[in-house]
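Here the complex is missing a single protein chain, while all its other protein chains stay put.
For chain A:
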């Protein structure tokens, strides 16, 4: 409507005029006007991101930085020069406000060269100036863009200690923030410990709210992945400092409870021997579950903290399960208008909860949470989509539900196949992870996946330039082929083609090679005619397997490759001969058969796979087994197997026993055949030889 537009335009014009007015007054020669303009600017931008951005665009930060620099230069230490001090305090406050929670602001303050001037304020004699400087520098240190503080320089460490020892809580808090921001390496952790920083930080745990919070964050930074420092800290003063942190998990302030929990989680994850007390562990779990209800940032971060507490730890997952973590997380997931960060965190916490224990998965599936997770696969935020897939992947590890075919429904498969086209690689990889699990099918429901276009997509993705996508697409195809019906195999093979499979077996990435070989292994298992797949296009696949085995970089490649050969060797004579040709090097190369290397491997799984191949080649019922045994003997394989009769691995030992049993049967056959076939002259020679020996 014309009226409304006109009003808006007027309001915008007024606002722009006011904004440029303030900036204009910053350059006033009248010091009062300048000071007033600084105050106005500060009041306008505090907590207002939009205003910060518009003043930033108008170049306010360099102007204020220039005012600060001039005032610092003019500062003569005279405590009575209150006017100049006010200018310093106000301009520092403006710069700090620009930097507060706003990376573009931090960047502008740093670019304007104000950082050294702000640091200089910390040595001022006036407390107000010091406080203003400390606040601003702290804002900068809360951003990743802040310059790294070099603890290795002696004078820097002295300065840091002076900050931590300050009576002012802002200044000591700044010291803690610098540590949180800049301490990254174990050398830095050690040097901070040696300088007595932990003792100082521990004393701050008794201080004000902001001192406690800053100290907890710094302590966690110094402990992270450094068991030596954790050991010294926990052992000091009979664990009094550790007890203080445990107490703070019950603090009345939510943020302090979260930070204390995070600090304990770092200690536990760094040195699992500590914090084994069931009461402390339960308190941690319950505190984090309760903090999920906090409406602010603490609530957003609580689920991530819970994840770091339980990730890969079955005992903690069980404890969380017993404290109704699944139900509570689900309850928060159902809330309307979750912000993406919170949504992501809850999904990832559910993923960690369901990563190992079936009781968690079955609780998850008995509620309707899977529907919410499937819906989240199509969320606007890529992080949420990815987290939803990771969560689903974790639940889909339930073999009971895979056996019941619970996941292969159109309602689940369609959104997952759709998300394979996602613009974000991490979402694609996560979606491939879920698909890898749900296609392990025992109920002949693979057809649903195929009908939804899943196989076409997987084959396309197996040609991706991104190795992670190739790996995961092949992983899904490999699982899809596990015990698949002949028709399904045929369809997948037509889509994949022999030449693509052969090139994937020779992929530059070893993990991709392994999955490609495992896929072929599954392809040639089952119905005997499926062995023919490796002979398509002049045996291009079998040749690729042989080549890859010769240069196998990791045991897993050898294992999957040997099982391909082993499966093919259960076929007809022609198939067995083809496998033997791959195993035995041509005489002219003079090289050792790679299977010998596998039989001597430290990995018992590889030794087992290699022995199975020999067992299948020398199956006593096969007509050509006698000749193959001779060839294997000639290549030194029989004597190697003979040496393995007491293999430390029971499975290898038992397969070796089977192989030796077969060798014996074949040798008996051979000796009978030999005597039967021997011409008369041969008998005579043999008999004369026998009598000659007797005479001797």
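Rule of thumb we're sticking to: a residue touches a chain if its C-beta (ideal position, glycine included) is under 8 Å from a C-beta of that chain, and two chains touch if they have at least 3 such contacts; residues count from 1.
By our rule, contacts and distances are computed from a predicted model.
Peer 1: Out of "Trafficking protein particle complex subunit BET3", "Cytidine deaminase-like protein", "Replication factor C subunit 3" or "Glucose-induced degradation protein 4 homolog", which one is the UniProt protein name for the chain not included here?
Peer 2: Options "Trafficking protein particle complex subunit BET3", "Cytidine deaminase-like protein", "Replication factor C subunit 3" or "Glucose-induced degradation protein 4 homolog" considered; the missing chain's recorded name is "Glucose-induced degradation protein 4 homolog".
Peer 1: Write down which of A:43, A:483 or A:551 is the residue touching the left-out chain.
Peer 2: A:483
Peer 1: Consider the whole complex, including the chain that is not shown, and state which of A:70, A:169 or A:651 touches that chain.
Peer 2: Spelled out, the listed residue whose C-beta touches the missing chain is A:651.
Peer 1: Residue-wise, where is chain A in contact with the chain that is not depicted?
Peer 2: Contacting residues on chain A, toward the hidden partner: 393, 396-397, 399-400, 402-404, 433, 436-437, 440, 442-443, 472, 475, 478-479, 481-483, 518, 521-522, 524-526, 528, 563, 566-567, 569-572, 576, 604-605, 608, 612, 615-616, 619, 621-622, 649-651, 654-655, 657.
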